[in-house]
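Before any comments, here is the structure.
And now, subunit A:
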Amino acid sequence: MSTAPALSLRNLHKSFGGIVAVENLSLDVSRGEIVALVGDNGAGKSTVVKIIAGIHQPSSGEMRLGGELVHFINASQSQAKGVQVVYQDLALAESQPVYMNLFLAREKTKGWFGKLDRAGMIAETEELMRELNVRIPSAKSTVRKLSGGQRQAVAIARATHWATNLVLMDEPTAALGVTETCKVEDIIAGLKERNLAILIVSHSLDQVFRLSDHICVLRRGKQIGVRQTKQTDKNEIVSMITGLKASSRRPMTNDK
Partner candidate 1 sequence: MSVHSTFRRIPVVGQLEPSTYVVYVGFLLIFAVFAVLLRDQGFLTVSNLLNIVQETTPVTVMAIGMVFVLSAGEIDLSIGSVVAIAALLAAVVMRAHNWTLGVAAGLGAGALVGLINGALVVYARLPSFLVTLATMGLLAGVARWMTNLQSVPVIDTTFTNLFGSGSLFGIPSLVIWTALAGFLGHYVYRETRFGARVLATGDNPHAARAAGIKVDRLRLKVLILGSTCAALAGLLYLGRIQGARYTLGETDLLTVIAAAVVGGTRIDGGTGTVLGALIGSLLMGMLNNGLILTGLAVSEQMMVRGFIILVAIALTLREPHRAP
Partner candidate 2 sequence: MSHLVPYPKLRPKKLMLSKHYFLTAALGAIVVLGNSNLAVAQTMGPNGEAATPSSALTLTDAEVAKLKEGKYSAALVWHTSSDFISAVTAGTIHEFDRAGIKVVATTDAGFDSARQLSDVETVMAKSPSVILALPLDPIGSAKAFQAAKEKGVKLVFLSNVPAGYRQGVDYVSVVTDDLFQMGKQAADALAKSLLNQGKVAWIFHDAQYYVTNQRDNAFRRTIENDYKDMSIVASQGISDPARAEDVAHALLTKNPDLDGIYVTWAEPAEGVLAALRSAGNTKVKIVTLDLSEPIALDMARGGNVTAIVADQAFELGRAMAIAAGYGLLGKNAPAFTVAPALTITRENLAEGYRESLNREPPQSVLDALQANQAPSRGGH
């Protein structure tokens, strides 16, 4: 089933008590493509991310990875199936060097006594940074010393390195300035070549239009539609998000 999409959601439904968070969501994400998940606050985007990551379990519906039906009851299971998440807070250990963060919980050892193979981890980190074109002073730099964009790059690099299927990113450039956003977006775009499927949650329509191949719009838990990025425009996406028809007399201004 090599042609099956990396991630396939069918009729996904999630409610918390009486509140419906996600209703009847169906979505495919293929390897080598970036899908953006957009919607206003409370649309259900983060719930979807958490379901895919294994933190929440769907109330009903199917999830398949590479065609295989999966049902995660915790985050470790999704990681074991090759799903990696880059959370908004990045989940980095600030006092530790970049390479230790990369190998967090997956440290390389050598020899009988389980001695840490720092040289090996550093080398592998440096190579990964080169491949992804991430500019940091050194693999040994402490994360605290890095800029916001560099930290984001490290978090993305980590997810990329360990993912075999899908990388989920929640607002990857929300906290960054223009220059850094640019750099990080280059890195994200470059991920397509690694044959991973990438799902990004983003508030920035400009970013979505720069990076994604498909856009999935949610509104109040319902899936409004999936569009191919090249075949749609901001006005359409905005009206799908808000549910209001855009007035033809007032052009949409650029949002951040």
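Just so it is clear, a contact is a pair of C-beta atoms (placed from the backbone, for glycine too) under 8 Å apart; a residue touches a chain by one contact, two chains touch by 3 or more; residues count from 1.
On the choice of candidates, all candidates are chains of the complex that A comes from, given by their letters.
Keep in mind that what you see is a predicted model, and the values were worked out from it rather than measured.
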item	value
Selected neighbour of subunit A [touch, this complex] from 1 or 2	1
Touching residues on subunit A, where the partner in the complex is candidate 1	75-76, 79, 85, 87, 89-96, 100, 104-107, 109, 113-116, 144
